[in-house]
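Take a look at the structure set out below.
As you look at this complex, bear in mind that one protein chain is not there, while each of the others sits in place.
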């Protein structure tokens, strides 16, 4: 942490800052400048809360050199984390995985047909929502436990592990009985109590980036899970909210190589939610793989035009199979 | 809902859209245009999920005329809602209320001193966090139940009702025992399960706007609470996230008169979180009252430079008292 | 400037950074830390381009302590600048001024009637566009020199100085013949060549904030004008672009007190463009005055429903007169 003093700061004000820093157990290094003084704070192991010094008289502003997370950082843990879901491996040098399925589980017929179709085309995990976070209470909210059971059975029949969203702490036990991977949705990325609870489980977690979460906040959210004890976290970029409304969100692909520099955790992309438009999903899925994502999650539905949610961004079986063929060129030979 | 067809759409495609709309129980009105056809959907009582028609061949795009909420709208409920907290009235033509207190309850001495000081200066409700949502797990997370108890006792001694944040469903019973108003924080605005649960209680709710929530999403979040049965909702604008980093958030004051046009619920403003800088709080508080807010919530701390959270944006007692005097000119004589 | 080294940086890398800094004519102060070293750069008079050091091996990142502007800053020029437009004074402790008129000059009748009406209601300057920046080339582009002449004559008849936008360097001489204040529009805020040219004139400039300009960029744009020699600059907040689409832009009122802390230049607000909705203009105009703006610019049109541009956000004469009466309570007695 660096404390920058006002140009007019007096020596006694500098002294007081030094005293407060030292009273907090750190060392203070005074750095004289041409027109103002700065004070470096050293000796800290992690992030320092700056409120004790920011308001002292004569202080202009405070600059943080360190980050609000540690366990998720590559500096702390240089080797890639590889998450295991049954036989499946996600992260590190493993070939990218394709996760596919409907936004919501709607019926037995729908989810079983989708499971078979995505498996045949090359997907290695099945997705499907049973509890749906919808903007308004008048929209379809998911099938609940019935949806979980159908998803699980469809996955087992097709030989695919399944991922599904958990929205509240009270659902954790139930959802964990059926799901191989627990998804934390974008709207819950900073539902810190839910993060703490999934951190206590021995089950992989797919953490989606919040719609307006910075990279630092995204990694700090993952930190909550790791601090609680669960290291099996997969990050997921799913688009951020910007001024542009021509797409549902703006897919921030540069975060993939950037997060791989800063963190050891695997990161996948979700081009369906990021773009909101089915014609944009295959090119953005390919782009995700090319920038180094460890996987791609795509929405697939037998008849998107009748889907109860997210139909506009879902691929039908033929479009998904075509996308999988088009991705071959971007996957390692063993992929 | 209006369905706009492609310029090249054929008559049979138009017919299919009409058939699908009618199969959903609505009426379809074909509107021929110079270069394309549109189809109006009528007969609906509320929001229509557009996925069934958006993906039909020949459809260009769909435009929604109605909103994803109903109970919170002024169209549905023209009279202002006035929320009662003990003797206090918030909303409608009532004079604006001032809610003040520390970001976090830190100690008995801190919260009791603050309660007395803000009461003396004219505040009518005491705020203070016992469970704190912090970006990273290494930051101070609040005193928990001890904090709740201290807040409640300090409020009672000063004759002020208290508002505090609830972060998870499992805390609802506990927090409700101590709080007069339950606060849902910005990060939980779309924690829909939490909204549904507070909707079942008979206790006023202060709902903060999410950092990147549109007005429609904000009102739709409130709709979750009203649908569940609780009509006592106070909205709170607390700044949105934009590209500008000179302030902590961007205070979106125009939503106050705009939401008063669209909804009957009371709306207050929080200039402390919106600006993140104590010198900007008094002018933005005054601005909030001038645009018609039903109240202002402000962070006050005995010694902001030592606060465990949000010290930069907190006023000390003298600054708060000065702000209250400066607001007098903007308050009704009876205020 | 502070140069933060990688945790793994070796001593020789630190030495190289020090050598480069000194080769640029500055002093380097090494600040040892618990887990990494930082290097303070001192001796500079202004902003330092960091590219020479940012890329050196072992450098993690660079933090700027100083700003990309100087002449506009209060540190450099502590006294308020008061801009004179004829008898009118804008800035400092002068009462806030009201500038009003149509978005575009459309006809002799329109602009003369408007000039009389806004004068009568209390406006002290007349606005009106003759050259209009429109998103697409198929929209009305303004009356050109005819518009300038009509504006100028209407202002003279009503006893009001006039402000109008100049869009290109080639128009400067023409527009200067008619205008008392030259407006630089939001889309041209970073048209640096235009800024340099108006900086050579002896005529007040009204500089509007760009739709996505940070405060630093806004002040740096004004710096271009001051550096060229023209100190008569009035800043204007007119809303920024955010994710929220319920209003045309998001009015960033907190910049008014913030810029008054950082700069000596006067700043006014434009609630018409900021909100895009006439019902929101009067409350946001009042809020602008309350937070300390030196003036308010408002769009007024005899019949907004027939306006060739911006009709939705324009007030008619009655609404403007009503707004002026409502503002009286917020203006100094002498205002």
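As written, the chains take the letters A, B and C, and residue 1 is the first residue of each chain.
What we mean here is this: contacts are C-beta pairs under 8 Å (C-beta built on N, C-alpha and C of every residue); 3 or more make two chains touch, one makes a residue touch a chain.
On a predicted model such as this, the values are computed, not experimentally measured, just so you know.
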**OP:** Could you tell which one of B:242, B:263 or B:278 touches the chain left off the display?
**Re:** B:242
**OP:** Kindly state which of the options C:12, C:79, C:202 or C:305 is in contact with the chain not pictured.
**Re:** C:305
Subject >> Chain not shown: contacting residue from C:7, C:120 or C:168 >> reply: C:168
Original post:
Among A:184, A:221 or A:274, which one is in touch with the chain left out?
Top reply: A:274
Subject >> Those residues of subunit C which, in the complete complex, touch the missing chain >> reply: 46-47, 49-56, 68-70, 133-140, 167-170, 187-188, 190-194, 196, 211-212, 216-217, 220, 223-224, 227, 241, 278, 304-312
Subject >> Missing-partner contacts on subunit B, residue numbers >> reply: 2, 4, 7, 29, 31-34, 36, 38, 40, 42-45, 63, 65, 75, 212, 241-243, 245
Original post:
So that we can see where the missing chain sits, which residues of subunit A does it touch?
Top reply: 212, 214-216, 240, 242-247, 250-258, 261, 274-275, 277, 279-280, 283-284, 286-288, 290-292, 329-330
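Throughout what follows, only the chains that are shown with their structure count from here on.
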Original post:
Measuring centre to centre, with centres taken as mean CA positions, what chain is farthest from subunit A?
Top reply: C
Original post:
What whole-Å value do you get for the distance between subunit A and subunit C if each is reduced to the mean of its CA atoms?
Top reply: 38
Original post:
Between subunit A and subunit B, what is the separation of their C-alpha centroids in Å?
Top reply: 26
Subject >> Mean-CA-position distance for subunit C and subunit B (Å) >> reply: 31
Subject >> Residues of subunit C engaged with two or more neighbouring chains >> reply: 212, 242-243, 245
